[in-house]
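A single protein chain has been omitted from the complex, and every remaining protein chain is retained in its original position.
Letters are used for the chains, namely A, B and C, taken in the order the chains are written, and counting of residues starts over at 1 for each.
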Amino acid sequence: MSRILREPMVIVNFKTYLEATGKRAVELARKAEEVCHETGVSIGVAPQFSDLAAVAAEVDIPVLAQHLDPVKPGGYTGHVLAESVKEAGARGTLINHSERQLKLSDVSEAVNRARDSGLLSVVCANNPYTSAAVAALKPDVIAIEPPELIGTGIPVSKAKPEIITGTIELVRRVNVDVTILCGAGITQGEDVTAALRLGTRGVLVASGIVKAKDPHAVMLEFAVASKKG
Amino acid sequence: MSRILREPMVIVNFKTYLEATGKRAVELARKAEEVCHETGVSIGVAPQFSDLAAVAAEVDIPVLAQHLDPVKPGGYTGHVLAESVKEAGARGTLINHSERQLKLSDVSEAVNRARDSGLLSVVCANNPYTSAAVAALKPDVIAIEPPELIGTGIPVSKAKPEIITGTIELVRRVNVDVTILCGAGITQGEDVTAALRLGTRGVLVASGIVKAKDPHAVMLEFAVASKKG
Amino acid sequence: MSRILREPMVIVNFKTYLEATGKRAVELARKAEEVCHETGVSIGVAPQFSDLAAVAAEVDIPVLAQHLDPVKPGGYTGHVLAESVKEAGARGTLINHSERQLKLSDVSEAVNRARDSGLLSVVCANNPYTSAAVAALKPDVIAIEPPELIGTGIPVSKAKPEIITGTIELVRRVNVDVTILCGAGITQGEDVTAALRLGTRGVLVASGIVKAKDPHAVMLEFAVASKKG
Partner (left out) sequence: MSRILREPMVIVNFKTYLEATGKRAVELARKAEEVCHETGVSIGVAPQFSDLAAVAAEVDIPVLAQHLDPVKPGGYTGHVLAESVKEAGARGTLINHSERQLKLSDVSEAVNRARDSGLLSVVCANNPYTSAAVAALKPDVIAIEPPELIGTGIPVSKAKPEIITGTIELVRRVNVDVTILCGAGITQGEDVTAALRLGTRGVLVASGIVKAKDPHAVMLEFAVASKKG
């Protein structure tokens, strides 16, 4: 895992924002790559499936899918294989984001599919209990994101620090190896520093960067802040 | 929880079998009640939502719903509240059966809704890893059921004992209190005894009883066998 | 169909409001029955699955389920059969409400299951085009409800009359027999009259009645207004 993303890490979820679609996905990924080179901080980017190949061809930072279907090769029209995602150049994948949640058994199968394909698995969870549940499935990374804060600009690391510390406590009883990130409402460097000081190893962010007037500046701020954690 | 179902326990899932719908649901529940009285073994029955009230009005054994929606009172047409299920006379509920799986966050919320309403929560899981994940959500009961054996007559307790022992091992690392059941393919008393000897505290059964020529006889056999566990 | 609900009709969707759950579902249904007797207007009530039997036992007006699973008898834990719904006393069912939408093939199968079981099918749709699509499936009733107005108190019949007239026009090209209702935001008698004057044959309402301080008075107002349509 550490070969794919070093800690502390920043993962930028491009969602389906136009600002991070098609050519603009490639441009945003390039800016992330610059910040990575400038600071040495590990930044991963997660564009839409159909943008994966173009992004991965252009940048030398880890590219992740935003979702992984829990299916093996066969008759599953409209789904995407781990094999295809990987061949397109992705090195990891988000799983179970609050905007693309899976049945429990499918979270498990998606983690297995990622592991078998050599993809870093970053599983999202909405609270400390579900985070502990996810920990039992042995993913590489857990990202705790309270859905009520996503996209609000109210940083989880400052507004609800007890969710982060509670998650870490419950997760560690189940799994001592998994990397823990947090997300939701992160828009400033100090939110990143706060997240790390609470015990996480990085952040998962989306609108805070994608929708920023100067995404390069914000990523730079985040990367610098992550060194203070 | 022990006030609702004693260990060892047998839970009969009526599914949507015609043999266990409407008046026939009431009849089958009466037979379960007879066996309970004859043997002292705790038998719960899980009819369809719309049969809950009629069944609960007629028998003095625990009645469970087959599913619980993870919603609070409000605008959720087509869903069913824990409050309604309870007022209809149910004392517990299955959650996340392989034929009615939920997103992870919804399994968590349904367990919370059951707890807050005083309903026994029996959460189903398909393998040892997802069982351990469920254990982190602190339900009253976990029922491990490998989907590939459901309805086959091939008993999980004899065909795949390692799934049961593996489940118990992983679950206990996360949760020492939860009651563990198993199900899938259970049709004979010896399958029940085997399940208990592997360390479970009972079984979740459906077609093995509902589709039997003489359900009373099979339930009696199961109840007697559960005393040998 | 006309044997189950006469035109003009008012269908009251109880949703999962506490004010219309358990004993309070029975009480609200009794008030609907009173209004039906006082005015001769056909009023149907749609409580939760687990309240169907208690409500149907107490009132002599049509009781509808809020949803119908598109399954036949078999292994479908957590689902509800048309057979069970009917035996509980329901005479019809909502299908595809915006809060419980189905895949297209399942809408079709649920309509078929209702028809084969002698249940009145009331299929909800969100716009004129999907209403026309539903019309091709030959349900008994179509209820057009723009989701953005549900629960707002802004009546579709006054705020968006063109949606109703557009629906009627498109539906009639496909199906000349189906009864057309509308819903969303209906809280006053004049909203009902407006709906009927636009060409519908009644309304589907929920919070406007369930959440009213005096549901009997509002239902009476609706019933009287429906005679002016």
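Simple rule for what comes next: contacts are C-beta pairs under 8 Å (C-beta built on N, C-alpha and C of every residue); 3 or more make two chains touch, one makes a residue touch a chain.
Here the structure is a predicted model, which is why all the values come from computation and not from measurement.
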item	value
In the full complex, displayed partners of the excluded chain	A, C
Listed residues A:T21, A:T39, A:T165 or A:Q188, member touching the removed chain	A:T21
Sole residue of C:M9, C:V26, C:V134 or C:I180 that reaches the chain not shown, by the stated touch rule	C:V134
Residue among C:Q48, C:T93, C:S108 or C:S121 touching the omitted chain	C:S108
Residue, one of C:Q48, C:S84, C:N126 or C:S157, that touches the chain absent here	C:N126
Chain C residues touching the omitted chain (full complex)	96, 98, 101-105, 107-108, 125-127, 129-130, 132-138, 170, 173-174
Where the missing chain touches chain A, by residue	13, 15-18, 21-23, 25, 48-54, 65-67, 69, 71, 73-81, 83-85, 87-88, 90, 94, 97-100, 150-151, 206-207
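Here, only the chains that are shown with their structure count from here on.
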item	value
Touch-based graph of the chains, sorted into line, ring, star, complete or other	line
Best-connected chain pair, where connection means C-beta pairs in contact	B-C
Copies chain A and chain C - rotation angle from C-alpha fit, nearest 5 degrees	180
Closest chain to global C-alpha mean, per-chain Cα centroids	B
Separation of chain A from chain B, taking each centre as the mean of its C-alpha atoms, in whole Å	37
